[in-house]
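The structure appears right after this line, and notes come after that.
Excluded from the complex is one protein chain; the other protein chains are retained at their positions.
Chain nomenclature is as follows: A and B, assigned in order of appearance, with residue numbering initiated at 1 for each chain independently.
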Amino acid sequence: MLLSLFRILITALVSFLGLTILTFGISQQATTPLHDYQSTHWFPQYFEYLGYLLTANWGNSDLSGNDVFTELLKHFPASIELLSFSLILAIFVGLFFGIMAAKNRGGWLDKGLMSATLVGYSMPVFWWGLLLVLFFSLYLGISPVAGRIDYAYYIQPITRFMLIDTLISNHNYGSAAFFNALNHLVLPAVTLSWIPMAIMARMTRSSLVNILKFEYIRTARSKGLPENRIIWIHALRNAMQSLLTIGGLQISILMTGLIIAEYIFAWPGVGSWLLSSVSRQDYPSIQAGILALSSLVILFNLMLEIMANYLDPRKRRPLS
Amino acid sequence: MNYAKVNGLSMRLKHFKAKPSWLMFSKNNGALFGSIILAAAVLLAIIGPWIAPFDPAQQFSSRSFHPPVWNQGGNFTHFLGTDDLGRDLLSRLLHGARLSLFLAGFIVLIAAGTGVLIGAIAALLPPLLRSILMRIMDLLLSLPSLLLAIAVVAIIGPGLSNAVYAVILVLIPQFVKLTQNSISQELCKDYCIAAKLDGANSIRLLTKHVGPNIVPAVIVQLTFSFSTALLDIAALGFLGLGAQPPLAEWGTMLAESRSYIQYAPWTMALPGLAIFLTILSINLVGDGLRDALDPQLNQ
Partner (left out) sequence: MSFVSEFRTSITKAIILASIIFIVGCEQSVAPAHKKNSQLLIYCAEGSPITLNPQTSTSGTTIDAASATIYNQLIDYQPGTTELRPSLATEWTIDETGTKYRFKLRQGVEFHSNQYFSPNREFNADDVIFSINRQKQPSHPLHALYGANYPYFKGQGLGTLIRNIKKIDDYQVEIELTRPESPFLSILATPFLPIQSKEYSDFLMQKEQLELFDKNPIGTGPFQYVAYETDSYLRFKRFDQHFAYISPIKNLVYAITPDPAMRFARFSAGECDMMRYPLPVHIKLANQDDSIKSIQTSALNVAYWAFNTEKEPFNNVKVRQALSLAINRKAIIRSVYDNQAIQAEGPLGPSSWAYDNELTSTQYNPEKAKQLLLEAGYSSGFELDIWAMPVQRAYNPNARKMAEMIQQDLLEIGIQSNIVSYQWGTFLRRVRLGHHQTVLLGWNADNGDPNNFLTPLLSCLASQNRSNYARWCDRNFDQLILQARQETSPEKRKDYYIQAQKLFAEAKPWLPIAHTPNNMLIQNEIKGVTLSPLGTLSFEGVHFAQESTDIKKLPDSQKNKQEQL
């Protein structure tokens, strides 16, 4: 088991090195060199670049001259907040609808839900976001159009996670600020969790339908265990497994959604920062944005592999 | 987004079922429905420029934001209405269909050709080199395709042709991985070992024996890559990094019409609907194809 853990770590490290070659290439496009390299050839320069990356010296923006790493840290919490909220939404709502459908297998609720998920995972995120804004914000007026919190609340940034800051910082708005921040989170999160949610629901349903046929379930039923209990226990166990198997794919879909949702909802995270840097051709910032988002994907995959390794020693490479 | 994986997995879980449920039927119905829509889309893409009532770039400045026929004030001259510059939306959508579908087809064919070739070469490489190559492919596969495409566009600059290169580059690893995996699986099978013992050389073995056996898997992957290509090109257009206006590309049209989301919602709804229906139909067809073609998953 230790051996396979070692192997997983090495794989992640190799991926990260491959990624830095890409971002090194991007950083070479900057108008002024990112760092004062000692050597003139690109090959030794790359190793110097790695050294700079590890010491949090990611260069300065071509435009504002600000330190890119500091800028990145300012944008990162907003993205993480949206991403984790969406992930939770996708897992739980997906799980819930999956169970609903499995319990009513063959019924029209099942049919309806499964058709909805089919529609769900074919939905282009950028269109879906616009439709949600049009309906919930502009037509019904029950959800804000953009931003992280109403500006009537002034929350001093501490952690830069708005939900946390509204709870721990010193202000006199009470819980209203927290709920206001939550309100701002809902629409972007629904936009980007839509596809993962649909996938989750389909997976939960199909595996539950399988499991419910097995002998031991019948035994459990005949012993008089409540149906809901059986379903939830197995559903949860199953959800865990599905998460591990499709986790890499889910994070990849979420990340795509994140970039688009941040763009649509003017969400001040790494994705919108990356896009505006691309349009400004600010290469040091582009390099940092891509490095950060991709590292996040690699890190997430690493976590999944370690978890899978921990849960099931026989299953060494669940993601291949 | 790689739908192939999702569908593969759901299939794998599904085939345990003892008797075909309604879902299996709906699947077939779905595939039928999908193929009808897809066929219609392809047909429109081919004949679109002939049946389009107007030139997609022609501006009727006095008729900007003309509503579609079902809205109040709409009429049959501009069946789907006009956009901000008074360009006929139906004509733009038809030309957009040709552009989007042909581009996606082109991208997928190039990516598949290159990918299969690299995969086949990889299968012949010594284990160390192969494993390095496969690690690189794993890395490219684990990153979201849109992020990778943005990175490529950031280096070579925005524009439709650059977006096409970016998406081709993003799609290649899937085919490399698929080909390499299938080949190494096939090579372990009895008939290959037999052929080897018979003295067949590797190239001949690949083309004569292994090739025909991996075609179905590649075809299934083709459909899902097709939808990824279509979606990524549209997404890049939407983000202003792909096709540039006034080109009638669905994603770019959506981006342009975003400004009129309140004033003329149809200019935003229609290109999005076109993208959505096409993606939906491709996914349905892909599911159906997988059922029919992929022998490994369709036990």
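Simple rule for what comes next: a contact is a pair of C-beta atoms (placed from the backbone, for glycine too) under 8 Å apart; a residue touches a chain by one contact, two chains touch by 3 or more.
Remember, predicted model here, so these are calculated numbers, not experimental data.
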{"item": "Residue among A:Val145, A:Leu167 or A:Leu212 that touches the chain left out of view", "value": "A:Val145"}
{"item": "Contact footprint on chain A, counting only the chain that is left out", "value": "63-65, 71, 74-75, 78, 89, 93, 96-97, 100, 103-104, 107, 109, 133, 137-138, 141-148, 150-152, 154, 156-157, 176, 179-180, 182-183, 185-186, 190, 227, 264-266, 268, 272-273, 276"}
{"item": "Residues belonging to chain B that touch the chain removed from view", "value": "59, 61, 65, 84-85, 258-264"}
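Rule of thumb we're sticking to: only the chains that are shown with their structure count from here on.
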{"item": "Whole-Å gap separating chain A and chain B, where each centre is the average of the chain's CA atoms", "value": "23"}
{"item": "List of chain A residues in touch with chain B within their complex", "value": "11, 14-15, 18-19, 22, 25-26, 29, 105-106, 111, 114-115, 118-119, 121-127, 130-131, 133-134, 138, 195, 199, 202-203, 206-207, 209-210, 213, 245-246, 248-249, 252-253, 255-256, 259-260, 263, 274-275, 278-279, 283, 286, 290, 293-294, 297-298, 301"}
{"item": "Complex contact set, residues of chain B against chain A", "value": "1-3, 5-6, 9-10, 13-14, 16-18, 21-23, 26, 30, 135-136, 138-139, 142-147, 150-151, 153-155, 158, 227, 231, 234-235, 238-241, 251, 254, 258, 261-262, 265, 268-269, 272-273, 275-276, 279-280, 283-284"}
